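Since the structure comes first, as structure tokens, the remarks are kept for the end.
All protein chains but one are shown in place.
The block that comes next holds subunit A.
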Amino acid sequence: MASSDVARQLDKGARPLSLAGHVGFDSLPDQLVNKSISQGFCFNILCIGETGIGKSTLMDTLFNTNFENFESSHFEPQVKLRAQTYDLQESNVRLRLTVVNTVGFGDQMNKQESYQPVVDYIDKQFETYLQEELKIKRSLHNYHDSRVHACLYFISPSGHSLKSLDLVTMKKLDSKVNIIPVIAKADTISKSELHKFKIKIMSELVSNGVQIYQFPLDDETVAKVNTTMNGHLPFAVVGSTEEVCVGNKMVKARQYPWGVVQVENEHHCDFVKLREMLICVNMEDLREQTHTRHYELYRRCKLEEMGFKDTDPECKPVSLQQTYEVKRQEFLAELQKREDEMRQVFVQRVKEKEAELKEAERQLQGRFEQLKSRHAEEKAALEEKKRLLDNDLTSFGNRKTAAALLQPPGFTVNGKKDKDRKKWVKLFCLCFTAQHSSALMANFELFFFFILIHLFYSVFQFWLHVKT
């Protein structure tokens, strides 16, 4: 049972106490770490740099995986951001890594608005987190934190100084995110040039008031390392996922006719330093800085913009709740007013429409009346015609009966017609008998011939009788 030493004071108002034996709460950090392991970690990196400067390759090299990136075109009309999330795991630690790349940065002719999409993206992530935090029913411990924790700014290896686009962009971002500038494609610069370049960059950043991320010096275990690293900023990096055989090992390197640039060789480039600083030593600090400094600043500005204050004009602390409530009432009142206005407009429109419809109905009615009268007229005209016709008919009938009285029996009023018919019959008989007589030559047949004539004559008489 080890006895413990006198405790340091955590804050005022608590008296230090010495323990007489082993209590066991030294396992607290382990319990905390265990919980974090089961929850998993979250890390978001934003890479800003011109197209083709090697952002995706560096990410691949840094995390030792292939993130399946494709080359972007140089003809993007605007800067866009592309975010991809990956789940990585190393031993028992799970990391949810989000890599955000700028697409088309520095390609446009007019680069004045190039920084804006980046700033908007960062603000949007803060905004979503703020919204989640302000919700009534929230789940912060399950929340996937998408706020940008580190921003790698890729400086092109011109060897002279920073471009004005770089300065402007970094100035806009330094209060929103932890900026870590890196010199990309460092294998195009020689060592002496690199040294001068780094000094020039740092002095330009300082003279322009750009606050880049400084590795923290307050923890003794890492203060020494961090101080040294702070002096090596910005890191000159080379990225490569291809392996080359050097000596008897396979190393990640870039092969040139004049030699091989080894990525993980500290004499060749600062890649190892970057990886160590970014991941192994300061990842937690980056996350903490993002949350306690950048996010708080954003939150403060946003809430003040919305009109909330911590103290009202009499310097009495005003609770956020009250101001929120007041605002909510104002908003509701305005909503109500707008609703009333809309309702009035609606009523107005309905009235107008109603009037229109009534007018149309009236017109239709008029036309209908017109049609009806016209029909009546036509009907009257037709009736008149019908009456005339009827008159004609009756007069004709009268004439017909009168004519029938004047004609002999057997002859109908239509005597002409009958006469014609009789003529034809006579002709038919004569022909028939003539035919038969020509066929009959003997006396015997003469007898039959006369019988035929008699037959025909009686038929004819009968037919005439029927006719009358």
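The rule is simple: a residue touches a chain if its C-beta (ideal position, glycine included) is under 8 Å from a C-beta of that chain, and two chains touch if they have at least 3 such contacts; residues count from 1.
Keep this in mind: contacts and distances are computed from a predicted model.
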Inset, instruction - Mind telling me which option in "Dihydropyrimidinase-related protein 1", "60S ribosomal protein L4", "Septin 9b" or "AP complex subunit sigma" is what UniProt lists for the chain we can't see? - result: "Septin 9b"
Inset, instruction - Write down which of A:E288, A:E378 or A:D392 is the residue touching the left-out chain. - result: A:E288
Inset, instruction - Over the whole complex, note the residues of subunit A touching the chain we left out. - result: 2, 4-11, 13-38, 41, 62-65, 86-95, 136-138, 140-141, 219, 221-222, 225, 228, 249-252, 264, 266, 272, 275-276, 279-285, 288, 292, 296, 299-300, 303-304, 308-310, 312, 316, 318-322, 325-326, 328-330, 333
